[in-house]
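Structure in structure tokens, see below.
A single protein chain has been omitted; all remaining protein chains appear in their positions.
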Amino acid sequence: METSLWRALLYLVGIMAFAGVNAAWLGWCERKGAARIQRRIGPCEAGFAGLLQPLADGLKLLSKQLLVPQGVDGIIFRVAPVLAMIPAITSMAVIPFSENIGARAMELSVLLLFALASIGMIAILLGGWASGNKYAIISAARAVSQNLAYEIPMLITVITVVMISGSMNLRDIALDQQGGFWHWNIFRLENGHFLTMWISFIIFFICSVAETNRAPFDMAEAESELVAGFMTEYGSMGFGLFMMGEYLNIVVGACLTATLFLGGWDCPFGLTPGVWWFLLKIYILIFTFIWIRWTYPRTQIYRLLNLSWKILIPFSLANLLVTAALIKVF
Amino acid sequence: MTVPVHLRHDETFVLNLGPQHPATHGVLRVKLTMDGEYVVKAEPVLGYIHRMHEKLAEGGTFAQFMPNTARMDYLHALAFNHGWALVVEKAAGIEVPERAEYIRVITVELNRIASHLLWWAAFLLDLGGFTPLLYAFDDREKIIDLLERITGSRLTYCYMRFSGVYNDIDDEFVAGTRDFIKRLRGRMPRLYHDLVTHNIILIKRIKDIGFVSAEQCRRYGATGPVARGSGIDYDIRKNEPYSVYPEFDFDIPVFPEGDSMARYMVRMHEMEQSMRIIEQALDKLPGGPVMGKAPKVLKPEAGYYYSAVETARGSLGHRLVCNGDKNPYKLKLRSPTFSNLSLFGEVAEGMLLADALAFMGSLDLVIPEIDR
Amino acid sequence: MGEENVPASIVQFAQLDKLLNLGRANSLWPMTFGLACCAIEMMCTGGSRYDISRFGAEVFRPSPRQSDVMIVAGTINKKLELAVKTLYDQMPEPKWVIAMGNCAISGGPFKVKGNYNVVEGADKLFPVDVYIPGCPPRPEALLEGIMTLEEKITGKRRWPRVHPG
Partner (left out) sequence: MGLLERTQAALAELFPEAASAPGAAGEGGAEAPPREIGILVTDPGKHGSHLDVLCHPAQVVAVAQILDREGYFLEAISGVDWLDKQQFEVVYDYNRLGGEHCRVMVRTALDRTHPVVPTISGVFPAADWHERETFDFYGIHFQDHPNLIRILLPEDADFHPLRKDYMP
């Protein structure tokens, strides 16, 4: 993969465009999806069927007064939203969109992804801490304990996938699953992996919902308890960046789930694989994120942590052992 | 069972669940002394929407106070109208025709269902679920349409007069009510119970949270669904029958557990009982006038009068003192939520912030009724 | 409804200003600030039947930092006056106020000789952009209020104005 300057520039613009469009229009999808679930019409006045609504929100947020309240740690207050956006966009560089569309196919791309995910967590902590608002501090403390608790089972399930496909490179993992859905990791039939793969898929999906702080695990930005969580003091584009960061995290979570378990850019019926299959899988997963958010109430913080420490981690560890045993036996 | 916690009390901080907070549904401020996320001491601060209703009562005549009653508890405004009409009719000795009594019961029970629907929506909004609000409002709009046809307003009704009701109900209203009851009965098991009540997250969220004992209810004077959720069988429509309630047979849902889940189930069953009352009232609706004879300017005898009415939140009492001239000498409104909230301080100690808010939601507060 | 243009900044970019105003008008995020009976009608407007989300305004932000329009729905009394003033000051700059209901316009049913506790009108505290009469005003009136505010921001009316009678 010779690294010519043109290719790097092309991918830079491509990923920024993909991230920007996704961050904005996911907001539109969420509001339309929520409206559909709640039997009402979503935004339909701005442009055709409300398609210009994210544009209107973006313009409004850009042109609002940037307000840094008193008694606030100035530098961290400004850095936190940016820090929430950086990991989400950089982790898109490693995601293999298709056979030959993929910015960088690094050897340890899975490791890079999870390193960046923890930066997102730190951003929430900094945002909550810097804004000096009691609600924000409670929400930051909750966010850290939640993300920490849900990163461990996520990592363990990824290890099971890496063990099966034998490489940490996302592109190899996806290549390994080509040729029809029976080759995908979920339905991998040879040497009995399909059972353990299902369990790790479920655990992985629960963790990705919890990782992006979305209901029923939205402890950090608990709308009705902590006013607006760690975003309470953030006004215009600070709040905008946090929201875009959250939506991009959903996109990255969906891409990861698709690549690891649903066979990346592979076509389910063995026809010609391509990037549109990949995008289709992502948007189906994103719709389930939205669907879950608008149907379930919020759990309590101690049940959320119990779920992870007492149920998800033991299960994923057992899953890891079983997979290792199966590989050893067959 | 709140989480056992050893409250160290050494680094507590004061958190203001301020007048503007999404979970207080109005302008109630609770001064929370917190230790981490556990509530050490909770002290509600009232008065942010005190609107001088009692001073206005002393200023105007008896009839001029009727619109004010609806502005106190706008979710169950008709019960407040009914309470005020009852106490003045008792004081001045005015007869109410049979049909008017039936119409009063039908409209009050419809309004009670609307109030419980809005409580259910707001309670789930507190717990983080947004969608139930839209489904409950869908049903509530149907009731508001029915009541708007005969009373003329959507929320703050001024429908009752001192010798009956202002407007007669027609067949379209009767047919509309029957359709509404059939529709809500169809939706209740599938939408309200399967989708929400049996949802494991909701059950974990409100089961064994905010335990209120029967003795606490008696000492703090909590009535209505809060008392019935703690095993006290007290409903004014049964214990101190007024109007034509004795002629209907309905039962009072009482749950002994005393936690938020019990209060939740009491209100859900009460909706069912209200529908039963409405159906029986519609079947036995007599003919005749809806307005009896009442003197233009009421001058009730001097004396002390008290009437209690069962609203969606508890027993609403009117302590009326008259000294013989045309406006009330003194009116004290015993608001149910005022007493229901007074036990919040004692029960919310040691709970998590999220559980304390779930408990406050299960108390079904309407702040202008507390502050009057 | 004057044609008075909201001056966005010292340097006037005519076209950019129009575009920004159009963006602002289409995404007015109200602050959840329900005080009394009008708050219930505001919730009904957010419901499925009247659906304020068609105008991109269904995102009810709890914190004043992220909201553009403060819908004063209810009575402001002397104990709450300071809190309301602080909330208004905490909102970032292009902000508007809708006084919903008679209590927010002029104290409504509580503007009497013996009034010792109610602030008679929100405009005693801060400039109000749109007044919506009614006690409580119907959800359609609130939607009309939001459209009037949008007309005030952009100068163009979204739907033809229906003249009564």
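Order of writing sets the chain letters: A, B and C. Residues in each chain are counted from 1.
Simple rule for what comes next: a contact is a pair of C-beta atoms (placed from the backbone, for glycine too) under 8 Å apart; a residue touches a chain by one contact, two chains touch by 3 or more.
Predicted, not measured: the structure shown is a model, and the values here were computed from it.
Student: Which of the visible chains would the unseen chain be in contact with across the whole complex?
Tutor: Over the full assembly, the chain not pictured touches B, C.
Student: If I consider the whole complex, including the chain that's not displayed, which of C:Lys79, C:Lys95 or C:Lys152 touches that chain?
Tutor: With C:Lys79, C:Lys95 or C:Lys152 as choices, the missing chain is touched by C:Lys79.
Student: Would you indicate which residue among B:Thr197, B:Gln280 or B:Ser342 is in contact with the undisplayed chain?
Tutor: In the full complex, the listed residue that touches the missing chain is B:Ser342.
Student: Of B:Lys90, B:Arg149, B:Arg187 or B:Lys204, which residue touches the hidden chain?
Tutor: B:Lys90
Student: To test your reading of the contact rule: which positions on chain B touch the chain that is missing from view?
Tutor: These residues touch the chain not displayed: 46-47, 50, 52, 54-55, 58, 87, 90, 93, 217-221, 223, 227, 232-234, 239-240, 301-308, 315, 317, 319, 321, 329-330, 332, 334, 338-339, 342-343, 346, 371-372.
Student: For review purposes, identify every residue of chain C that touches the missing chain, sorted by number.
Tutor: Listed in rising order, the touching residues are 78-79, 113-117.
Note that in this section only the chains that are shown with their structure count from here on.
Student: Which whole number of Å gives the spacing of the CA centres of chain A and chain B?
Tutor: It comes to 44 Å between the two C-alpha centres.
Student: Find the geometric centre of each of chain B and chain C from their Cα atoms only, then give the gap between the two centres in Å, rounded to an integer.
Tutor: From the centre of chain B to the centre of chain C is 29 Å.
Student: Let me have the rounded angstrom distance from the C-alpha centre of chain A over to the C-alpha centre of chain C, please.
Tutor: Roughly 36 Å separates the two chain centres.
Student: By residue number and range, which residues of chain B touch two or more other chains?
Tutor: Answer for chain B, listing residues that touch two or more other chains: 21-22, 134, 138.
Student: Residues of chain A touching 2+ other chains?
Tutor: Within chain A, the residues that touch at least two other chains are 38-40, 223-224, 227.
Student: So in the complex, which bits of chain C are touching chain A?
Tutor: Answer in residue numbers: 8, 19-20, 22-27, 47-48, 51, 53-56, 58-59, 61-63, 65-66, 68, 90, 92-94, 158.
Student: Quick one: which bits of chain A touch chain B in the complex? Just the residue numbers, please.
Tutor: Interface residues on the chain A side: 34, 37-40, 134-135, 138, 141-142, 215-216, 218, 222-225, 227, 294-303.
Student: For chain B, which residues are in contact with chain A within the complex?
Tutor: Spelled out, the residues of chain B in touch with chain A are 3, 13, 15, 21-23, 37, 124-131, 134-135, 138, 199, 201-202, 204-205, 352-355, 357.
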